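The complex appears here without one of its protein chains, the remainder shown in place.
Think of it as A and B in the order they're written, each chain with its own count starting at 1.
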Amino acid sequence: MDKVPILKMGDTLILAIQVELHDKMAIRLQEDILKEIHDTGARGLVIDVSALEVVDSFMGRVLSDTASMAGIMGVETALVGIRPEIAITLQEMGLELKGVHFALNLEKGMELLQNIGEIFYGED
Amino acid sequence: MEKIKEVVINNSEDVILARQAAREMARETGFGLADQTRITTAVSELSRNIYLYAGTGRVIIRALSKNLKKGMEIVAEDRGPGIPDVEMALQNGYSTNRSLGQGLPGTKRLMDEFEIKSEVGVGTTVTIRKWL
Partner (left out) sequence: MAGKGALNISELLTKKEKEILDEWVKAQADNLASRRGLIPEKQQREDSARLLGVLVKAVAGGNLEDITAPEYDGVNRFLASLAASRANQGFSPSETATYIFSLKNIVFKFLQEEYSDRPEALLKAAIDFSALVDKLGLITFETYVKGREEVIREQQKSMLELSTPVIQIWDEILVSPLIGTIDSARARQIMENLLESIVATKSSIVIMDITGVPAVDTEVANRLLRTMQAAKLMGAECILTGIGPQISQTIVHLGVDLGGVITRASLRDGLTLAFKRLKLNVARAEG
């Protein structure tokens, strides 16, 4: 598998990274996401990283950048399912993921984006 | 009964191979999940540095056993351009390539021991260790 499927639910894009991505795949995923945002006019983006066993500085950068880029396009990003050991490692390395919201799982991530949406845009 | 694995790094796919080899050995050595992840992440940083800055090189992963202590040692070596200012490379925020700039200093914080030897025009060797 060398392409991560991006689903759309309401005005939120959802994708789950299920395999360890090498750098080129990660960059391509970033491009795919931005294109999808542009094509669909989505308002929210949920990235499920619960299957990832490693988030190093490169992957951290890609995720953080993607969220910032999506933000410029008016999309709020939630990163969900970061494992405890990865949270610890990110902390110890001093990696900061900026411009991203965090949630425990997909469901809570959707909920979170919905709440943010209500604050920003009012109820539809 | 020393265990050694060697991974040659030529591209970004090899980074993943090095990572897998490191995690497997960390698990076999008896490290917990958090330490396994620290080690794997450190190996990911070092092997990525090889292919980003030197093009090719290798990562040697070794199980250690000293008296009662068990641990792991990873040596990442390349014959790339070398790092002109090692001190600076170890400071937060330094990076010549677009990364979060935390690669080397971050790696150092994840491990118990960290040594770096680099000579411009000759290459770079980073040795890291973690004890159980």
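As a working rule, a contact is a pair of C-beta atoms (placed from the backbone, for glycine too) under 8 Å apart; a residue touches a chain by one contact, two chains touch by 3 or more.
Nothing here was measured: the structure is a model prediction, and the numbers come from that model.
The residue from A:L21, A:A42, A:A70 or A:A103 that touches the chain not shown here is A:A103. Which of A:D11, A:D32 or A:E92 touches the hidden chain is settled by the complete complex: it is A:E92. One chain of the complex is left out; on chain B, the residues touching it are 32, 34, 68. Chain A residues in contact with the hidden partner, per the touch definition given at the top, are 79-80, 82-88, 90-92, 97, 102-105, 108-109, 112.
Here is the rule we go by: only the chains that are shown with their structure count from here on.
Across the complex, chain B meets chain A through its residues 11-13, 15-16, 19, 23, 33-34, 36-38, 40-41, 44-45, 48, 92, 98-103, 105-107, 109-110. For chain A in complex with chain B, the residues that touch the partner chain are 20, 22-24, 53-58, 60-61, 64, 83-86, 88-89, 92-96.
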